[in-house]
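What you see is the complex with one protein chain gone and the rest in place.
Here the chain labels run A, B and C in written order, and each chain numbers its own residues starting at 1.
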Amino acid sequence: MTYTAIELMICAAAQALENNKIVVVGTGVPCAVAMLAQRTHAPHLTIMFEAGGVAPILPTMPISVGDSRTFHRGIMATSMAEIMQFCQRGLVDYTFLGGAQIDAYGNLNSTVIGDYERPKVRLPGSGGACDLASFCWRTLVVTKHDRRRFVKKLDFLTSPGYLTGPGARERAGLPADTGPYRVITDLAVMGYHPQTKRMQVLSLHPGVSWDRVAAVTEFELESADPLTQTPPPTADQLAILREEVDPHRYILGRALA
Amino acid sequence: MTYTAIELMICAAAQALENNKIVVVGTGVPCAVAMLAQRTHAPHLTIMFEAGGVAPILPTMPISVGDSRTFHRGIMATSMAEIMQFCQRGLVDYTFLGGAQIDAYGNLNSTVIGDYERPKVRLPGSGGACDLASFCWRTLVVTKHDRRRFVKKLDFLTSPGYLTGPGARERAGLPADTGPYRVITDLAVMGYHPQTKRMQVLSLHPGVSWDRVAAVTEFELESADPLTQTPPPTADQLAILREEVDPHRYILGRALA
Amino acid sequence: MELATGRGKLFANPSTRLSRDTFSAKSRCLTPKVTTVAQAVRELVRDGDYLAIGGFGTNRIPTAVVHEILRQGKQNLSFAGHTATHDFQILAAGNLTGRGRTLARVDSAYIVGLEARGLSPHARRVMESGEVAVTEWTNYALAVRLQAAAMGLPFLPSKTMLGTDTFERSAARVIECPFTGEKLVALPALSPDVAAIHVHEADVYGNCRIRGTTVADGELARASKRVIITCERLIPHDEIRRDPHLTAIPFFCVDAVCEVPFGSYPGNMPGEYFSDERHLKQWLEAERTLEDYRSFLEHFIFRSADFWEYLDKCGGAGRLQELRQQELFFQRPSEGTSQQAETRR
Partner (left out) sequence: MELATGRGKLFANPSTRLSRDTFSAKSRCLTPKVTTVAQAVRELVRDGDYLAIGGFGTNRIPTAVVHEILRQGKQNLSFAGHTATHDFQILAAGNLTGRGRTLARVDSAYIVGLEARGLSPHARRVMESGEVAVTEWTNYALAVRLQAAAMGLPFLPSKTMLGTDTFERSAARVIECPFTGEKLVALPALSPDVAAIHVHEADVYGNCRIRGTTVADGELARASKRVIITCERLIPHDEIRRDPHLTAIPFFCVDAVCEVPFGSYPGNMPGEYFSDERHLKQWLEAERTLEDYRSFLEHFIFRSADFWEYLDKCGGAGRLQELRQQELFFQRPSEGTSQQAETRR
């Protein structure tokens, strides 16, 4: 069965989510990931949106993390502070974040490209990203793999990954045992080395070579041992994704950003 | 027109409340005071109860500051923290407190009689009293006047009056310009000297002599200049009090505590 | 300048490391949690636990759970006494009555009193005996301590207790605002081991609705490591999803759900039934002598199999209907001392 890069990414990311856990998602791909997980191996995965929506039954993809879909037939519609406080006290397992830049320790930039005082591009800033990256147990990133994005040094550290390496989060005062967990791109699935806390490739997508990944990554990537191949989406996953999760192809139909 | 001591106290206390203000009250006499004020000169006095009731239309006297009367047809039923935070940020003008002991600076004891470690009587403690005495602009006390209660030295300082005197509240970190305002007893109406912050008699009730008040007060009472007589309740006040505020004589019918 | 520190004992560890690990391990599964009060107390309340009770003393309290804690003879509890009136009165019956020591440590904001109804003679005996350690707080201070735990923080600041003996006997600390230099009282987070809360409606998963004031129960449900819900009525899960902005407590905070109609009796339940002032008066009177009180407790608590039997002994369905009509038509509470002293908590 053929599939697109975005379909593979969504299926691979869904696999990383366990059942009976809580995930805070945004709109777009992460939302599709969580919906797919719910419809396959994780029926009791609870979805939250940072504007206050808890455990909605999503009738269609939200356009904004604050729109009315995000609490449609939910079990609670509350405040942003409440959602963040669920996270701050350790009740939320996963979150999905993005950014214009990511470094080897999973730190993210969504604030400026160029110098902060005279930016080349002013980006939105943290929004809730820095909060979620600080509080949730595991942070996932689903993004296109390119050299502008996977950089040696961020122009601005908006949201904390492992900061400067092992123990740095804890030294900074962030909750222990939290941090980056997976990066899923159009080329590979990456995790973080348990000791060095640097990004490492766990599996290459079918047909992707190590060199190709290394070529679009500015920093030195480590490799897990053994390095495996990402399992392709199953027919079931694809059917659910295409027919139930995103029948209008809002996400599946668009170019990779 | 004849009236009882408790009726005079309620009417005198009601006179101390201005219109368009907010008061946090408990059950019993303070509640009757606020209801009478609403029905006479202060129709837009807003009543709050510390358990979360805001601006109820009281169908009858509440028995508990948390019972369902306290938010009957109110404009909001919320939490205790929310009520206290209205107070902490300066939105609440008055509160009524009581206690087993009060001193010349209006400090109150509702925690223990005797030594704290081996108390003669264990009393309830602060409840919300210390909070309200700390946050509200003006604290009023309506109580029976006796020597056991009006003491030189408290066994325990539960709720702050002017503490040790001028500037002491501010030095302790309490909000500026807050503090004790009036004490209304069966003998007199007292306020506090603007400089010394000590309790001073503003008016003696009809037929009450200075010596009689001094005899049941352990500390030295100051006298306002001029010292006036408390105006007796008007026929209107008494009619409203007896027919509308407390027709069942829950409060009017009982012995002075 | 040295900043003041209260010299009271801290009965719960405010570290977020500990509480995050506990919350991390807590189930987030949308699974039915309906059980009996006896079973919930057996499994979720442990000797030595830090216990907190929802509601406001005689209003919206989980009476059945408190009775069951006595019946099962739970020992050596710490307790959060924020406007603890009838609930505290029941728990205090586990001390000095020949059944060991139910209460060992109390964070006190309001205890031993029943508001205008007067002081509980037995709770006084217990608290004056010296067998219970006490630390002083205020109602707001305890609400803020729960809020700190609910927020996942080790403390929150406030402006209460400054300059008082209440502070001196608390375990709070004075700090200075890093921006303005203002003095503030730092209140340590309080994450009870177990809380019991009575609500109007819950679904089988523990999604709860409360009508009227919430007192400190929003914070309590979020701060506590284990939560027992009793509810007037179970409602369909779909009803929760119909109006998600009415949910006061979400399922993932809750460990057990028990349907206990009239569960706040002899307390008031807003919109449902008024407090039974006659029974509360009878209770206060029975406490005068230890001997009378022990027979009273034997009859009403220990020789009742469950809460239904207690309700029957208190007058059963007929009495409950009277209280229901008092609540809904605002009749005069039948008998009872009700309003005796204006002294407010």
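Just so we're on the same page, contacts are C-beta pairs under 8 Å (C-beta built on N, C-alpha and C of every residue); 3 or more make two chains touch, one makes a residue touch a chain.
Values in this document were obtained by computation on a predicted structure and should not be read as measured data.
Considering the whole complex, the hidden chain is in touch with A, B, C.
Taking the complete complex into account, C:Leu156 is the one of C:Leu51, C:Ile69, C:Val112 or C:Leu156 that touches the chain left out. If you put the hidden chain back, the residue from A:Val29, A:Leu91, A:Ala104 or A:Leu241 that touches it is A:Val29. Only one of B:Ala34, B:Leu58, B:Ala77 or B:Val151 touches the chain withheld from this view, namely B:Ala77. Although one chain is not drawn, the whole complex shows that of A:Ile75, A:Leu91 or A:Leu157 it is A:Leu157 that touches it. From the options B:Gly66, B:Pro124, B:Pro175 or B:Gly191, the residue with contact to the chain not on display is B:Pro175. Residue positions on chain A in contact with the hidden chain: 25-30, 50-53, 59-61, 63-72, 77-81, 84, 88, 96-100, 110-111, 116-131, 134-135, 142-143, 154, 156-160, 163, 168-169, 172-175, 248, 250-251, 254, 257, in rising order.
Residue-level contact of chain C with the missing chain is found at 10, 14-17, 152-159, 173, 175, 177-180, 182, 184, 186, 188, 210-213, 244-245.
Panel shows chain B; residues 20-22, 44, 46, 53-57, 71, 73-78, 85, 87-91, 93, 135, 137, 175-176 of it touch the chain omitted from the view.
Just so it is clear, only the chains that are shown with their structure count from here on.
Computed from the mean C-alpha positions, the centre of chain A lies at a distance of 41 Å from the centre of chain C. With centres defined as mean CA coordinates, chain B is found 58 Å away from chain A. Inter-chain centre distance (chain B to chain C, centres taken as mean C-alpha positions): 28 Å. For chain A, residues touching at least two other chains: there are none. Of all residues in chain C, none touches two or more other chains.
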